[in-house]
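First, the structure itself, so that you have it in front of you.
A protein chain is absent from this complex, but the other protein chains hold their places.
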Amino acid sequence: MNLEQVAARLGLQTTTADLAEQGHAEITRAHASDLLSDVLANAPAGGVLLTIQVHLNVIAVAVHAMQAAVIFTSGMVPEEAVRDKAVEEKIPLFTTKDSTFDTAGKLYALGIRGRYE
Amino acid sequence: MKLEELVKVIDARMLQPGRKEMGEIAHVFAGDKMSTLLEKAGPETLLVTSLANTQLACVAELMDCPALCLVDGVDPDPSLLEAAARGSTAVLVCPFDMFETCGRLHRRLYGEGPHRP
Partner (left out) sequence: MITSSFPIAGGNFTAAGSASRMLKEQLKRIGVEGQIMRRIMIAAYEAEMNVVIHACKGNLWVRFDNKRFNMEVIDEGPGIADIALALKPGYSTASAEARQLGFGAGMGLPNIKKASDVFEVDSRAEKGTRVRSTIYLKTQTVGEPTDHCLSITSELCNGCFDCLKACPTRAVRVWNQKPRILAALCIGCTACIAACRRGVFGIREPDQKKMPQQSVAEAGQDTLVIPRAFLTQFGLKIPPRLVMAVLRILGFKDIRFSEEWEEELRRTVRRYAAEQDSYPVISPICPAVVNLIESQFPSLIGQIAPFMTPIESAVEAYGLQPVTFVAACPSQYALLTRADLSGRLQITSPAGLSAQILPLITAQTETDRSEQKPIPRPPRTGNHDPTVLEAWGMENVIDILEKTEKGLSGDFRILELSCCVYGCYGTPLFKENPFMAKNRWAASLLGRRRQVSAAPTNSLYLARTGMRLDQDMGKAIEKLARIDELTAGLPGRDCGACGAPTCSSLAEDIVMDRNPGLECVILRGRGES
């Protein structure tokens, strides 16, 4: 399933509409964390990141960790500066009112898994 | 749902048993920001986190939260276990990462299929 389909199935809101072409990326993995050091160390490349951290640093970290997209959960919404940086770095951003737990559950049901140990 | 059932689906080890008359777990909250864990912790909540420090036990005790689940097979500070013992908080450690842990717990709690919360 690709990013666009995942977003549609979960009802995620996109905040980076300009990055439609990134939506073709195939998604098989995801990582949930609010600690940026943990994301850098452990997030599987090509996966989506689930977090409530809307800080500007999240984008830089997502780029380094080669994440396909960032989903901000629990109704957290990034500021414009963060959105602009994401567009610049070509990392799609999504938001949802669901908690990290519920979002993970829904992605898991679509067959997406965590880091391979 | 009883904690014991949730323990099974995530292959967790119980490092600290918690209250004898622990009720059911009705909600799961996953995150790494102490302020949010504080807000979401409650008498029927299981907290899932990448953190492993003593303050988790303190937050659980203050908010009457019955159980903590640490992910990534982490080894917590002994002081966390002491504090948890004093506060009658159960401490689990699970070998999976947060995303995988949430996915499995969500599936066990709410099942798969269209009627997910």
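Residue numbering begins at 1 within each chain, and the chains themselves are lettered A and B in the order written.
We adopt the following convention: contacts are C-beta pairs under 8 Å (C-beta built on N, C-alpha and C of every residue); 3 or more make two chains touch, one makes a residue touch a chain.
All figures in this text were calculated on a predicted structure; none of them were measured in a lab.
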{"item": "Candidate in contact with the missing chain, chosen from A:Leu35, A:Ala60, A:Val87 or A:Leu110", "value": "A:Leu35"}
{"item": "Candidate in contact with the missing chain, chosen from B:Leu3, B:Met22, B:Cys58 or B:Val71", "value": "B:Cys58"}
{"item": "Of B:Asp11, B:Glu39 or B:Asp75, the one touching the omitted chain in the full complex", "value": "B:Glu39"}
{"item": "Residues of subunit B in contact with the chain not shown", "value": "32-39, 42, 49, 51, 53-55, 58-59, 61-63, 77, 79"}
{"item": "Absent chain, residues of subunit A that touch it", "value": "34-35, 37, 54-55"}
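Just so it is clear, only the chains that are shown with their structure count from here on.
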{"item": "CA centroid of subunit A to CA centroid of subunit B, Å", "value": "24"}
{"item": "Interface residues, subunit A side, partner subunit B - complex", "value": "30-35, 38, 42, 50, 52-53, 74, 99-102, 104-109, 112-115, 117"}
{"item": "Contact footprint of subunit A on subunit B as seen in their complex", "value": "28-33, 36, 48, 50-51, 72, 95-107, 110, 112, 116-117"}
